[in-house]
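What follows is one structure encoded as structure tokens, with my remarks underneath.
The other protein chains are all here in position, but one chain of the complex has been omitted.
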Amino acid sequence: MAVVWIPPFLESLTGGAHKVTVSGRNLRQVLNSLDTLYPGIKDALLEEDHIHPSIAVVIDGATGHLELIEPVREESEIHFIPAISGG
Amino acid sequence: MQDFEYVAPTTLEEAVRLLDGNGLKVKALAGGTDILVQLRANRFQVDRLVDIKGIPELNQLSCSEADGLTLGAAVPCYRVYEDERIARLYPALVDATSLIGSIQVQSRGTVGGNLCNAAPSGDSIPALIILGATCEIAGPKGRRTVQVERFCTGPGRNVLEPGEMLVSLKLPLPKANSGAHFLRFTPRKEMDIAVVGVGASVLLDDARQRILSARIALGAVAPTPLLAREAGDLLAGREASEAAIEEAAKAARAAARPITDIRGTARQRTHLVGVLTKRALGTAIARAKEGKKP
Amino acid sequence: MTATARQESKGSGPFKVVGTRTTRHDGVDKVTGRARFGADISMSGLLHGKVLRSPHAHARIRSIDTSMAEALPGVKGVATAQDFPIIRGQALDFSGAVSNARVTAEVILAHERVMYAGHAVAAVAATSPHIAEEATRLIRVDYEASRVERLGSGEDTSPGSNIASHIQLKRGDVEQGFGEAEVIVERELSTQTIHQGYIEPFASTAHWAPDGHVTIWTTTQGIFGVRASTSAILGIPESMVKVIPMEVGGGFGGKASIYLDPVAAVLSKKTGHPVKMVMTRKEVFEGTGPGCAAIMRVKMGADSSGRITAAQFWLAYQAGAFPGSSVSGGATTGTGPYNIDNFLIDGYDVVCNKQKTSGYRAPGQCQANFAIETVIDELAERLGMDPLELRLKNVVKEGDRMPTGVPFPYIDLRKLEETMKTHPHYSAPLEGPNRGRGVAVAFRGHGGQGAPATMNVNADGTISLITGAIDLSGTRTTVAMQAAEVLGLAAKDVILTVVDTDSVAQTGTTAGSRVTFEMGLAAIAAAQEVKRQMSARAAMLWEVQPEEVEFQDGVFTCNRSPAKRMTFKELAGRLARSGGPITCSVYAPSTGIGPSFAGNIVDVEIDPETGKVDILRYTAFLDAGQAVHPGFVEGQMQGATAQGIGWALSEEYLYTEEGAVANTSFLDYRTPTSMDLPMIDTVIIQVPNPHHPFGVRAVGEVPIVPTLAAVANAVYHATGVRMTRLPMSPGAILEALEAKKAQE
Partner (left out) sequence: MTGRTHVHTSINDTDVDFLCESRQSLLEVLRDVLWLFGTKEGCNDGNCGACTVIMDGRIVDSCLVLAVEAEGKTITTIEGIAQAEGLHPLQQAFLEGDALQCGICTPGFVLAAKALLDREPDADETRIRHWLAGNLCRCTGYDKIVRAVLKAGKEMREEAP
């Protein structure tokens, strides 16, 4: 099962949990699992079926570029971090 | 930039005639390093630019132990600081001319233009003031002479009437046992505008201990470069001591009437007047002592 | 000042090309004046465009009357925001809009409101730049002035305030951590709006052909970004826009934004002529995106052993008139290169009526690093510890987590800090009064996005390598060197050309220090593919199996018969008559650039009477991974340091009471001159990056990050005054010295 690190702005949805272990073989499945546990989390992370532009997904240390079909391994660690941008 | 008429007279008479524009906006062009920038920034517009560089009298640079220095209004800075006689007799003028802009600007920019531009921060002006320069002016009504400290009348303004032009600057021969120095303070070491500039000249007695007379001039602390007459006068008859210099610096600070703008605060400028006056006097006295004994 | 010859570079892999100081590919063109930059273009029928800009910092545009401008002889066309299909009749929606084409359009030409003084309002095309400029002054704009928000301080966090967004990162329990602290330091620090200061102003030339094809010659960090924005703003398909890159005369993040291209295109459409637009320096300062100002509150605690027990950061970054400051860069590196168990980071993106900010070399990270490294210096002092010792005590290691929670990959910051500590500069005596030494260390995280490349083998045995990655500082050479390494060629034999948007696959913007790393990966992948195809061709010619062909040091051999031997060049010459040329296109996904580390040691001398800071000696340290071209790496370090010194000491936007930029020239926006800097010594350490076959790390941005704090710490040690506001101008230092004297 992959470990998802919950960013502080979503902790209200997870009841304060920082790390959540969920199943899923790609990011979409992981998000669906998360959303079942904590409804609303998908809406907070997505904008019209895309990762919100202000968020970057990091899976096992690498920034993902496949969005929702990004593969997730059994022991993967997933982070939703602020996208680096701007001046 | 609006287009304008460019004329390049070769005689003073012709230049004076062209400068009197009969209602047209006319300016003289020497090095152009200020005026072209101001035109592009739309600070003012001109109908005619009169390039005065082709007039022989304005390119005159004569320096002798008999007559002092005559500096044509169109002589660029580099000719001043590269002149060995000037370097020997008027080092404060070298101090100032080698600070104006970059080497590139000094290839074009002139002492006369720096003066006519009448910026409160104009680096050459305090130097000219302490060296007792006079301005030779030609115009439709003939020639006249003005002390350099009376030439500037406000930021960007001077005593020239329509049709008048600066022909040359005359600097008297420095007396034996005299010395002068100009320095400025800028955030960068080069390519900057003076937050404060200070020039000081001193005349020592034959023993080189006592100050017989002194002149102190300030830049960027009033609407025009300023002769701080009292600050200089109080040194007359005094030992060239730290205490005397301190007093002169205090008087110079009192003479300053600075404003706060993007280049510095009034408070900072007043403080710097004191610091730079001491430094300028220190070097001026040292130079007076260095010269060969009469 | 004397020229010091301390250019250290240690360690290099078993490479033949990588790690050497080969001559730059673009060098001859640049030293002879042949290189063509943004404005270096002319063509028949060319018109010149100029922009009218708002004098107001915030106002509603009631109406724009262009009739007088259009009547001026020589004027051929005028454009306003109404000419952008994306703007017509559409309201601007900020929800989630950090940066999108609609916002970009609004910055390029104001629609209903001007949001800052210098905001573009209209543009004119005429037969000469002078006429175009005169015409802009004949455009009558009726403004209704609005309230100007200039502070952007982030103080008001209520709904409806000018906070556009909030980022929070946390770990552990800060209250508990501060409870464990022996010493706690709290500081508020600030930095001002600063500009990238590239010497080449923005310039773009566009031609809208009668068949609808738009060609744009422009100076940009990313041609595909220009294409995407332009087509979106003009409402035409991307395939109708071709963007041709010119040389870029400095970008530093600023030229990742676009300002002129769609305007030039619209003017070209309206006039039927190509239109060239070149900004004045004033326009660059008032109309393009500077780096943002920041206010930062830092609280850090450490126990008596020097362990940092807790850290709290409150960061408010000014985005300018539209959301999207670089606060994320500051927040995500907020804890600096320290392993801290308890922290809380709050970052606010704050809007105000100033220029919309843009990227500037390590966006957001310099500001935050200035804050943290100042406080670390103070902690060290309070603990009586050597400042580098305190840093070593808390140094991040592989497996430790960044503020985002993402673990650090293989790194060795300890090595960099030990190198600093044992460097002769660190122990050299500071001779004379009013002198001080400062140190600072920084890390920067990097993203990554992958890169495409196309490679052709030429008949003479050279390679043409084609990319769409803009070369800002020598990446044509550093990327070519990596391909040359694989193919056993000399660097000069790989001819890298940066081509237009029609000629190469979509390529990311040159930003985030990614090109030498990511385009390098693509070049290596392409070279390996060429090697495979060449081996197969050799096998075909020799009538052996491909796996029997070996390639080493530029020579193909057959392991079955030693007589069979061909150099790369010989084989290349035979390609045409043995099945045709060899070519390939590859896409190399990003493998993770990883974080980078840099440190500085600096000596300063202060004139206590004027407040002027003189930089006496500077040593910059960087972990470059494998330095592909050590000379270029040194150049990145020295240039970044110079920019950092300018930021620390003399550079800032000054605004008038009405909110206009008061210093729009290099005379009063004081980037350092050659007189203001000493030689900048460099020490490159090389901890290989496991995510790159040659061990390359990112080097472009991180060297600027420690500079602000290093200089500020040196000023403190020279004067005893903590300067918490940048720049540390002579006036500011003088005031601080006076205040200190008054206290004593």
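By letter and in written order, the chains are A, B and C; residue numbering begins at 1 in each of them.
Assume a contact is a pair of C-beta atoms (placed from the backbone, for glycine too) under 8 Å apart; a residue touches a chain by one contact, two chains touch by 3 or more.
Owing to the predicted nature of the structure, the values given are computational and were not obtained by experimental measurement.
For the chain that does not appear, the touching partners among the shown chains are B, C. Listed residues C:Ala122, C:Ala642 or C:Val711: the one in touch with the omitted chain is C:Ala642.
Contact with the undisplayed chain is limited, among C:Leu47, C:Val248, C:Cys558 or C:Val711, to C:Val248.
Only one of C:Val661, C:Ile680 or C:Val711 touches the chain withheld from this view, namely C:Ile680. By the touch rule set out above, chain B reaches the unshown chain at residues 1-6, 8, 29, 31-33, 36-37, 39-41, 49, 51, 53, 78, 101-105, 107-108, 189-191.
If you put the missing chain back, the residues of chain C touching it would be 1-3, 21, 23-24, 26-37, 39-42, 129-130, 196-201, 247-252, 278, 280-281, 472-474, 629, 631-632, 634-635, 638-643, 665-667, 671, 673-675, 677, 679-680.
Simple rule for what comes next: only the chains that are shown with their structure count from here on.
As a whole-number value, the distance joining the C-alpha centres of chain B and chain C reads 44 Å.
Centre-to-centre separation between chain A and chain C, using Cα means, comes to 28 Å. Chain A and chain B have centres, each the mean of its CA atoms, that are 69 Å apart. Multi-chain contact residues, meaning those touching two or more other chains, do not occur anywhere in chain B.
For chain C, the set of residues that touch two or more other chains is empty. Residues 130, 133-134, 137, 282, 609-610, 612, 649-650, 654, 662-663, 666-668, 670, 672-673, 675-676, 729-731, 734-735 of chain C are the ones touching chain B in the complex.
Those residues of chain A that touch chain C in the complex are listed here as 5, 7-9, 47, 52-54, 56, 58, 61-63, 65, 77, 79, 81-87. Within the complex formed with chain C, the residues of chain B that make contact are 1-3, 41-42, 185, 187-193, 195, 262-265, 268, 271-272, 275.
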